[in-house]
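Just one protein chain is left out here, and the rest sit where they should.
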């Protein structure tokens, strides 16, 4: 039942696929934030389907991991990398479902801006992950960019919430958007957690 | 100071006890959700007492673990299993204390429904845990059911929150119930985390 091989490429390929699903979910989220409000429910359903695919992949990676005696990376790093990418997808889905549940009927610039940051963070992850089995040093520049994006999202979110408390007089609308901004920012935080795992993998191989 | 033995049964018995406390807390929570509002404070105190017992058990398991050289399971899995069961109990307690602090004076069907799901999840954990030292394959069917319950809770919670934003005009009441539904759902999420640890234990022994 314990297999000595899966080839190194195997985990690597699974990670690439998971990163691609994450990027696709981020793309649909930005469409949702920029597009007509009438399409929110449809976009939320697309993201939910991607979240399910991501879940299956994470589960697949962890199952293989548990059955594998020798792995190309530290077991805990494989587990962490897959789980942290899954967290980003979950938070994209959490944002989308809130947009739908809260019956949002307006655009907010900070929502669009944060969704753009998430999409760029996803693109960095897609670019970084294939280097795990190759030139790991190339990963570090993507990690730097992910750190920068996290700080950018933090600034955007803080000023969006400050503005919300200053301008929004309807408490129920305030509750809705405060939560949407916070969940968007949490998604970027989780992308930085992905970056931390990637950095650990690079450092261990140094 | 380092003991080679504790017998395998020892950890297993501690886990059984912790699962029983969790199930008892879930039972009292459902009583609270279904019963008269006048009894909320009393039920919250019962749950708080159970939470303290659970805390002591987790602490006991981790202390033994740290002093034990050879353990029947991977150390990290023992630690995880105990900590995740503790998380479920903590969130049951968090719900109960909010019901009391918010001076809730009404029943909500979704609250009862979510508490029922938590109780069923607790029953699955009670049924799964004794198989750790026996036929581990029997654990998997309980994990499947815990996954199903998590999806059920998710659906119930989402529709409850959508309804809340649609119907509740008092923002303070909305804040209270939104938080209660979310904490109830978080408890079921944590029960699924217990399931993930159990699954890992099964897969490692395959």
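For reference, chains read A and B in written order, and residue numbers begin at 1 within each chain.
Here is the rule we use: a residue touches a chain if its C-beta (ideal position, glycine included) is under 8 Å from a C-beta of that chain, and two chains touch if they have at least 3 such contacts.
Remember, it's a predicted structure, so these values are computed and weren't measured experimentally.
**Student:** Using the touch definition up top, pick the residue from A:49, A:112, A:127 or A:161 that touches the left-out chain.
**Tutor:** Of the candidates A:49, A:112, A:127 or A:161, A:161 is in touch with the missing chain.
**Student:** Have a look at A:30, A:175 or A:194 and name the one touching the chain we're not showing.
**Tutor:** A:175
**Student:** Take the complete complex as the reference. Which residues in subunit A touch the chain that isn't displayed?
**Tutor:** 158, 161-162, 165-166, 171, 174-175, 178, 200, 203-204, 206
**Student:** Which residue numbers on subunit B touch the omitted chain?
**Tutor:** 1, 62-63, 66-67, 97, 101-103, 171-172, 175-176
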